[in-house]
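Structure first, commentary second.
A single protein chain has been omitted; all remaining protein chains appear in their positions.
Let's turn to chain A:
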Amino acid sequence: MEKMGVLEGRKELVVALAGNPNSGKTSLFNELTGSRQHVGNWPGVTVEKKEGRLKFEGIDFKVVDLPGTYSLGAYTEDEVIARNFIIYDKPDVVINVVDATNLERNLYLTMQLLEMNANLVIALNMSDEAKAKGIEIDKDKLSQILKVPVVMTVATKGEGVKELLENVLKAVEFKGERYRIDYGKELEEGISELESLIKEDEELSKKFFPRWLAIKFIENDENIMKEFSSKTALMEKVKLIQKKLEGIFGEDAEVVVADKRYGVISGIVKECVKKRSTPEERYTLSDRIDRIVTNKYLGIPIFLVAMWAVFEFTFALGNPLSDWIEMFFDWLGEVTASWLLSIAAPDILISFIRDGIIAGVGSVLVFIPPIFLLFFAISVLEDSGYMARAAYVMDRFMTALGLHGKSFIPMLIGFGCNVPGIMATRTLENKEDRLVTILVNPLMSCAARLPVYVLFAGAFFAENQGLVVFSIYLLGIVLAVIMAKIFKKFLFKGKTAPFVMELPPYRVPTLKGLLIHMWERGSLFVRKAGTIILGVVVLVWILSSLPAGVEYASAESYIGRLGSAVAPILKPAGFGTWEAASALIFGILAKETVVGTLGVVYGAEGDALFEAIRQHFTPLSAYAFMVMTLIYIPCVATIAAIRRETNSWKWTFFAIGYTLVLGWLMAVLVYQGGRILGLG
């Protein structure tokens, strides 16, 4: 009970996890917190924020998983988030997860954490792999040099976790000094000059650890320089010191600082690593797999097979499950309706519950199977190390299309459904690449649009049905490539992010890790996108049922009137009727609804519907209508996914706007162009 003293009247201790990507940080987080996790977003950005809770020796801990980073500079969102959390939220202890097989590069982040005066405990993770590779680390020596507790862990097996927590608890009350890099006479002079200036400034010294801030100034850190550009006296001093150092070393001060850090690390590694194996000795299983997977001739076929497997796993397994969910909700709607009828509920209430609420909830839940399965498959690719190879193999091709190596999977998945496709963009680290991939994803013709093509192609192009449908898919791909190029050029000024990516060793994923990953992302979709989808479904129901007394979705309902109002705009595209316009408006709910709506408004089903289509469309206007269906406004679930993944209404409306304009333009182009060519 006496240990409760460390809480000093607070509810819980805050522990942050920091470490390189692929260091096993997430495994450790899962091991520490188990299922008591919560995933959300860091405020204002789309980077995932993971928090979890645990109880150890009667004390409550809140564990925050910081984004995996190689450094704590200002170039990526992840780095800024991680370092801001340490500066502003001041966690009691920071657990630095260090990959024991890769000590030298991992310690670069450790040095920066120490510079921030973070209360560090090092988890020397994957110590079993290191041992197998012949790397023996003297952890006591490392601990002695850095003046930081060091614990050997194997996170995937839960080894060392208890000892780690014991050390965390001890570290809470640590008040002494940690290791400090000696940057050498010239640099240290500059640092201490700035340090004393910072200490005089109350605003600065209260917020920041003065030595860290001084080093950041010398490093010319983008964010810090911008934030304090108004402090002219300080800035002048910074510039002066930077100039002086550049004069002495003949390099930018930034490079000199990094060099010093690596120099110190190299010395520490020499002292603590007893036996360093040479790369030749480590010709491991992972290397042998890599030889095959990235082979000149086999690399691309293997990639294509892997993608086919992901696609099949997601949709071949997911679609029947979705169908069952859909059937269940249809049944539930009917059963509820007949029960309501039996207690003499008013028609409008019955319709609201069946077509609004139950259909709305159903339309959210049908996405669960493909989304959960997709994220399971993606987790396998990521945790095994294949994802990085897939990007490596495809980068050349995707760059030519204006996209990134990692954009391939989201685009491919988009052919099944744009919602998981857009969610799959999470694997792209760079914000611009990610945004472009999200924006063009709806142009990948998803499975829900196929029934519309089948109806129209079946009615007019029965002999060339396959070819006609294929041409629509191809049009989507071509437009996606063109739009990606345009967005890249005009929205992001052609900024190409460097492709400098670690290829982690192949590892066997753990089932626990895969399931947690799948659950987190899947449930996030239901919670966040679900509310938007449900809202729109209910809204469309209201528009279809009012004013009171009209037949559902008839010409007199609000949606019918809206259709009549929109129809003239669609005239140049060849389908300026209220029926076509209403069908397109309904299609925003889900693209396959276009077929159902046409059935309702023409009062025809099956063969009769084909006949009705032939009466109201010409082959040319039918093709234009298919083009419109392909491109115009993504369905509400996709819109919700875009909103969720961009975390911005601006980009969401941009996606709606550009697809609408592009769809109309293309449909008009097809119809008018066809007429000029004498096809209609």
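Just so we're on the same page, a residue touches a chain if its C-beta (ideal position, glycine included) is under 8 Å from a C-beta of that chain, and two chains touch if they have at least 3 such contacts; residues count from 1.
Here is the rule we go by: contacts and distances are computed from a predicted model.
Q: Just by its UniProt name, which of "ABC transporter permease", "Acyl-CoA dehydrogenase", "Ferrous iron transport protein A" or "sn-glycerol-3-phosphate import ATP-binding protein UgpC" is the chain not shown in this complex?
A: "Ferrous iron transport protein A"
Q: For the chain that's not shown, point to the residue among A:K206, A:K296 or A:K650 touching it.
A: Counting the whole complex, the residue in contact with the absent chain is A:K296.
Q: Kindly state which of the options A:I87, A:A258, A:L317 or A:A345 is in contact with the chain not pictured.
A: Per the contact definition at the top, the residue touching the missing chain is A:A258.
Q: Which one, A:V500, A:A548 or A:L677, makes contact with the chain that was left out?
A: Counting the whole complex, the residue in contact with the absent chain is A:V500.
Q: With the missing chain put back, one of A:F61, A:Y183, A:F315 or A:Y392 would touch it. Which one?
A: A:Y392
Q: So which bits of chain A touch the chain we can't see?
A: Those residues of chain A that touch the unshown chain are 70-71, 73, 75, 101-102, 104-105, 108, 254-255, 258-259, 262, 279, 282, 290-291, 294-297, 299-300, 388, 392-397, 399, 497-505.
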